[in-house]
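One structure coming up, written as structure tokens, with questions to follow.
For this view, one protein chain was removed and the others were kept in their places.
Moving on to subunit A:
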Amino acid sequence: MEFPGALFPSYFGCGPPRDEGGPAPAAGWGERGEVLGTRPGRRQAQPPFVPLRSHEGESWTPAEAAAVPLLPPNTGCWIPAVTPQDILYRGVLHRKLRTGRSGAALDFAKQLGHFFVDHPEDAFGSLGQLLHKNFHLGDTRVRKRSARDTTIRMTTLVEKINHLEARRGCPQHQFTSRLRLFSHLCRDWLFEVPLELLADCVHEELLLQWANLLFDDSSTGGALAWLPPWDASSHMGRLVYPGGLAMNHLYFQDVVLEEQPRARGLPVQFELNGRIRQVAAARVDGQDFVGVRSDYHCGVWRMPGKTGAAPSPLQVIRTDVPATCLTVSPHLSGELSVCTQSGAVYLWNIETGLQRLRHDPQTLFFRDHSPWRWSDFTAHPRVLSCADRTGILCLDARAPASCHFDFFKVGEEAKCQQGERVVLPMYLGRAHPCQYLVTTQFAIYLLDERLPLVPVLKWAHMMKAPPLFADIVPGESGRSHKVLLGTSHTQELLLLQYTGEKTDSPHTACQLTGPPQRLHSIASCLPHLPTQLPLQHHLLQQRLSIPAAGLAAVQHEQGQQESLLVFQLSEAGDVFYQTLRHGAPPTPVLDQGDEAEPAPTPNEGDEAAAPPGSPALPAAALRYRRWLRPLLRAWVTSPASLCPSGPPTLSQRRLFTRKELAEVAPNALQQHKLQLQQAMRERGCIQRWEPAPEPPTPPPSLEPNALSARLTAAWGGEWGAVGPAGSTLQRQQALRERRRRQKRNRAHRRLSASFTSSVTYQSELSELSEGGTPHTPPATPQVAAECSPPRTPPPTSTEILLSSQELRSRGIPKERRRTLRDYLSVWAEGPQDPPEAPSSTAGQRCIPSSQSQLSSSSQSQLSSASQPRRKRPRMGF
């Protein structure tokens, strides 16, 4: 508790930060900072000067080659993370192209549908009551003549809707006119939430999601907590973490610390009604108190200090605005502090309830828009710190209005940079009763309560994202304390060491010791997993690179060997760990790792370079396999593995105006138009493309020459003359006749006009696409637009249409040209179908009328790994 006899020299100034700059990639290296002389006149005894940043520290070497799963995967969680592409509007097609790869997390139409079903009273309540008489539900006809004019029979509509549901996923499913009419008539007023309001809300939500993508502070503090063993001799602690479908289950899992940590028994589980954002824990009087924060609820559990005792929930509070912070007092049992986005700070005592200490929507030292607030305890049990992005204030809970002092300011006092903001303050009471850690996006600061405003230690951490999680492993009897910093989106993990006051006199000021060390991220274990099929590999990649959600660290001794265990939680609810072993005495800093092969980093994309499936330890390999098996098994049965939404319905309206197309080839177009009209009259087929069942690896398509010949012929007006497998016009017409006969027997159906037209143009364009952009990979449309295809067929009118120069000369803007190419590349798949595909047995090339068959056969094929899936358009938020 003694204050260091002399502090490292530093300048002190007031005011806004003067230091301009930004994230400097190497700012943390090479500096000694300052030096402090120990007693003068004793030259013989050790170097008389100690630096603020010393290079000698304890050496900890990772025992595993990558992070290893500790617990079975959280198989319930398949909700994909929101990506920027979900929100950024970059054209309908672009989104369609990539839906196959990322999950539709923001399917707005679906969400609204769920809302209608889950809350019908809110959505249609009063109008439903008003129109009660005008809707008839039931199979009988409406008898009363007077009522017949004002009543709609809903049964048919419901049936129609059910039909639609059944055909969901069919590439060209049509809306019946009745449904269409009903929706046209009612959509403005039936739904009680005004559309403008809804649009505003959606927009607001989009903005929120975007802001969250840039920086999501809701998980500040981390949702993983370690409850240490009750006594030093036992090796069993507890891990508290969220899991489940929506991360709304709280688990208490016993973990035995041996050579490798291992879970013992099944976890104790609690289901909560919100996504768990933060789990905080502290031990007071031999009992662990665990605070759990979700957006609108905070709860506290108690874990009695006996082995085998079960955790018991104590109390829950509800907040009107989302809570941003929950910390548990390390001094008094059952005391917590809570902050909300409205700027309120509460001291929450289980027995006496909530006490509001402060309420200020404004930030502390200068104006900042962020509503984030944080609060933690200090060395004095009645003094709490209150933080926002601009700094930290300490206040006395007994007289919060009058007794307070400024503890940390983003400004010249701490030599901050411009734009620097507080990210996570943390009380380091376990290491030293007066020390505090403050992280910003650029640096970490170590503060001493007894000397406010002046950090006793500062170091630029150089992490790519702001560290949202931190944990401390106190070093006993003069050894260094270990600080772990973790980021969310980039999954970075950094180990720092510092020495506080040493127990021997004279007391020295805080020193950063040893070089900082990067630990394995969760994503780093991908190359060590057994080799997978591409689709599963992709799935794993996605799963492992999900943002981190928390970290916890614990030091324990196994015989003579000291190890540092670091647990990591991902937002999908998976818990990974890694072990660090205390190496040789650090005096000569060894070049560990130089001899070892450089560990691959996840962001370099060179996972292939490392030998897959060869982790350092066989135990780890077993754990990987054990983790992988249930994950993949669950994935196969999960809805996420199926095509989440139907194939796309495309519209050509954005591509060309009629005028533009007419300019291209007026005659051909005219002809096609005629043909289309005729087909419509006859209710015949106009399209020869059929999504036939495909072998997993498609054989090379037609020879370019044959293809171009076919195309030229088609373009020249001999529409249908050159069919697959040499089919002739006659044969086609015969088939048409047969179809017509079949169709007459069926229910009367009509094509909706827009739909038909779209199909027509698609078919045309899909034919064209083969000549112009052969097999353009959808992921790189730009490349396709830049370079001309290598196997160029003789220039035809098709080519002319599609060459960039031509498009340019026709005044088609650049972005549209790209869209066109993307568009064509999608449809390029259609005509690729091998002519000898067994589809001919079906003998039905007319798409619109064979939906039910297609939906069943093509669905299973489409989900095969090799083919990109097509999806319906969706709202991107």
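A few points about this structure:
Keep this in mind: a residue touches a chain if its C-beta (ideal position, glycine included) is under 8 Å from a C-beta of that chain, and two chains touch if they have at least 3 such contacts; residues count from 1.
In this section, contacts and distances are computed from a predicted model.
Hidden from the displayed complex is a chain whose UniProt protein name, among "Polynucleotide 5'-hydroxyl-kinase NOL9", "TAF1A polymerase", "Proteasome subunit beta" or "Carboxylesterase protein", is "TAF1A polymerase".
Residue A:27 is the one among A:27, A:81 or A:154 that touches the chain not shown. Contact with the chain that does not appear here is found for just one residue of A:37, A:530 or A:630, A:37. In the complete complex, the residue from A:139, A:285 or A:476 that touches the missing chain is A:285. From the options A:206, A:379 or A:437, the residue with contact to the unseen chain in the full assembly is A:379.
If you put the missing chain back, the residues of subunit A touching it would be 1-13, 18, 20-22, 24-27, 29-37, 40-41, 43, 47-51, 54-55, 285-286, 330-333, 379-382, 398, 413, 429, 432-434, 450-454, 462, 494, 515-518, 588-594, 598-599, 601.
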